[in-house]
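What follows is a set of notes on a single structure, which appears directly below.
All protein chains but one are shown at their positions in the complex.
Up next is subunit A:
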């Protein structure tokens, strides 16, 4: 599985899930259609489109955020909104725990790079990257190849489209045994 795109750099650190999808758009009962509200308060002000790079450079499928991306609320609406908006991967030097888990479960690839690699991307916002999820590598247009951590189980799930709920349902016998020994 490969993702090829120019990067879209949003330099800000601590981009919390309230920025990715503000709470007032959470009154939804489905997963679909959240892309129109992704980064709403950055993209719109007083109902008008802003000159945010998210409006002007739309079309990139790889977002490079600042350090500590996806902190705050556990809302899975954040990766849903990013995916619906068109992003397929997010790169940062640190990605918050719950956001990372939520992203992986929906096929949005969270990529943590070293602070030096991160800085390179921030300094070179016109970089194009090719992400190979199977190999867990990022190839830059200058030829550099970076590998990133993607736990084997998550990689397996993303690449093979494995259903984690199906995996858990297959453990019914063990779960029953656990329940019998822990009444």
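Structure notes:
Note that contacts are C-beta pairs under 8 Å (C-beta built on N, C-alpha and C of every residue); 3 or more make two chains touch, one makes a residue touch a chain; residues count from 1.
Keep in mind that, in the parts below, contacts and distances are computed from a predicted model.
Missing chain, UniProt protein name, picked from "Sugar ABC transporter permease", "Chemotaxis protein CheX", "Cytochrome C" or "3-isopropylmalate dehydratase large subunit": "3-isopropylmalate dehydratase large subunit". Contact with the chain that does not appear here is found for just one residue of A:145, A:159 or A:175, A:175. Along subunit A, the points of touch with the absent chain fall at residues 11-14, 16, 18-19, 22-24, 26-31, 41, 66-68, 71-77, 94, 96-98, 101-102, 105-106, 151-153, 156, 164-165, 167-169, 171-172, 174-175, 178-179, 182.
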